[in-house]
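As structure tokens, the structure follows; a few thoughts come after it.
Shown here: the complex without one of its protein chains, the others still in place.
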Amino acid sequence: MEREKADLILNMGPQHPSTHGVLRLVLELKGEKIVNSDAIIGYVHRGVEKLAEHRKYMQILPVFDRVDYVSANTNELGFVLAVEKLLGIEDKIPRRAQFLRVIMAELTRISSHLIWLGTHALELGAMSVFLYAFREREMILDLFEEIAGGRLHTGYMRIGGVAADATERFIEELGKFLEVFPEKLNEYETLLTENRIWLSRTKGVGVINKETAINWGITGPTLRAAGCDYDVRKYYPYCVYDELDFKVPVYQNGDVYDRYRVRMDEMRESVKIIKQCLEKMPEGPVQIEDTTIILPPKEEVYNTMVGLIQHFELVIHGITPPKGEVYAAVEGPRGELGYYIVSDGSNKPYRLRIRPPSLINIAILPELLKGHYVADVISIIGSLDPLMGEVDR
Amino acid sequence: MGVREGVFLTKLEELINWGRKGSLWPLAFATACCGIEMMAAAASRYDFDRFGVIFRNTPRQCDLLIMCGTISRKMAPIIKRLWEQMPDPKWAIAIGSCAISGNIFQTYSTLRGLDCIVPVDVYVPGCAPKPEAFYEALILLKKKIKRDRPIIVGGEEECST
Partner (left out) sequence: MLYVKKELLQVLKKEFKDRVRELPVFRGESTVEVDKEILLPFMGFLKHDERFKMDMLVDLTAVDYPGRKPRFVVVYHLRSIPLKHNLRVKCWAENDEVPTVIELWRAADWLEREVYEMFGVRFTGRELRKLLLPQKYPYYPLRKDFPLEGKETPCEVWDWE
């Protein structure tokens, strides 16, 4: 293909307020039009996959919080599910823990989408949405803090359950949040959905059709905006998603606006899911009993000899899954988040591969930007919602 | 500083320091997770603006570098360049374990802390530090600025920052 000649080369990033972190784009321009572009990534490459090979299974967990830092819970969940699959204990996880996992994962989805909404709107010139979105996000972070002790990096999932049971206050506050949040969503929508400026900056921009999206491996809201209903929660249900009643929002145009609509609808669905979880959640333990997999409760460690020994055994030797390889995936806020673990029977993974949805979703960017105006770059990047920590790992 | 009968008496140095500490303009720049907390600190609940902090997008209008997040080796020369582009006087805050020491990411591609490339004034430990910790860093920095000696007499004394 003959390359169109550019008369200006523009470098954008890595320090740019609206590239969602440290993405760098080199745009070749002809007037205002982009004729060619290249994305340069790797500015927060932290060597996570290498790091994981040098750590025991339990020790890896906190690293994954920090890979996709706005959706820590789903990241942990994916890893935990993969290890449980490797160990063959998927069915033994107590039901209460499964529900708590779903609640946390959905709360994370909402908080991640809120960050996306806030920053995306801010970049396109709507400051107030940013302030509103962060107001509600703080409510979710308070919930996280209540149940797990951390705001951003919760560290709540455990191999074989979750770290702690939900407190009464958590349930109460969660109920309040679910009460007010749908109204707030309407509030955001009044600011954006029919806003003329918003429409003209998002409609018909950055169109990806269904075939292209699938061929590029795109998942998550971007794929669903293009008319494909693929969602891991529906296709390959994990935890208790098969018992819950929710819809997967699908739109047909595949442009920036539809991606916005998909995410807004997803937040509503998440609220529905959490409500159902609260209703259906049974009483009971939140961790499996097997002390070769999960640490015994603290009272036992402090007060009994057996507990102490079990604790040290597990901390020193770690979990040793059998030899084999598994792939497990969850639906993260950005798409299918997969973990491929190759185990050689030792207490550290032989190879651990994260399938980062952000990386695969933005691979299309150089192709997609062609023919668009410079101003559209921001709205396209924002709508793909890349998270550079996950892109670079 | 003191006010008497409509007259405002102060030392020039103190006046300068007072002006400087009241309007710190940081660079809106983050590489990783701590940046999300910075956004939260700037947003509705925590509202950083009341400290006179306004985030600017270009280093040429800034006097404070708040380094949030992991610094990879690939990023290091860029941060250095950003720092060099900022006009004097300037200060730097290292937020989070990553910017202090590299945190858990002791790997082939990360830098072991911001102070390898930029002189740091305040360190804020935590992973990620809560927005309240950002305030404290700012207040500490203000204290530090207050002690500054901005006027160089005769060109002999070195700038004290």
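By letter and in written order, the chains are A and B; residue numbering begins at 1 in each of them.
Going forward, a contact is a pair of C-beta atoms (placed from the backbone, for glycine too) under 8 Å apart; a residue touches a chain by one contact, two chains touch by 3 or more.
Please read these numbers as outputs of a predicted model, since none were measured by experiment.
Which residue from B:Arg60, B:Arg81 or B:Lys143 sits in contact with the chain not drawn here?
Result: among the candidates, B:Arg81 touches the missing chain.
From the listed residues A:Ala328, A:Leu369 or A:Leu387, report the one that touches the chain absent from this view.
A:Ala328
Going by the contact rule already stated, which one of A:Met12, A:Val63 or A:Leu86 would touch the omitted chain in the full complex?
If we include the chain that is not displayed, A:Leu86 is the one touching it.
Please output the residues of subunit A touching the missing chain, sorted low to high.
40-42, 45, 47, 49-51, 54, 85-86, 88, 212, 214-218, 228, 230, 235-236, 324-329, 336, 338, 340, 342, 350-351, 353, 355, 359-360, 363-364, 367, 392-393
For subunit B, which positions touch the chain that isn't shown here?
73-74, 76-78, 81, 106-109
FYI, only the chains that are shown with their structure count from here on.
Express in whole angstrom the distance between the two chain centres, defined as the mean CA positions of subunit A and subunit B.
31
Which residues of subunit A touch subunit B in their complex?
The touching residues are 14-17, 21-22, 42-48, 50-51, 62-63, 66, 69-70, 115, 118-119, 130-132, 134-135, 137-138, 141, 151-153, 388-389, 392.
For the complex, give me every residue of subunit B touching subunit A.
27-33, 35-37, 39-40, 43-45, 57, 59, 69-70, 72, 74-75, 78, 82, 104-105, 107-110, 127-128, 130
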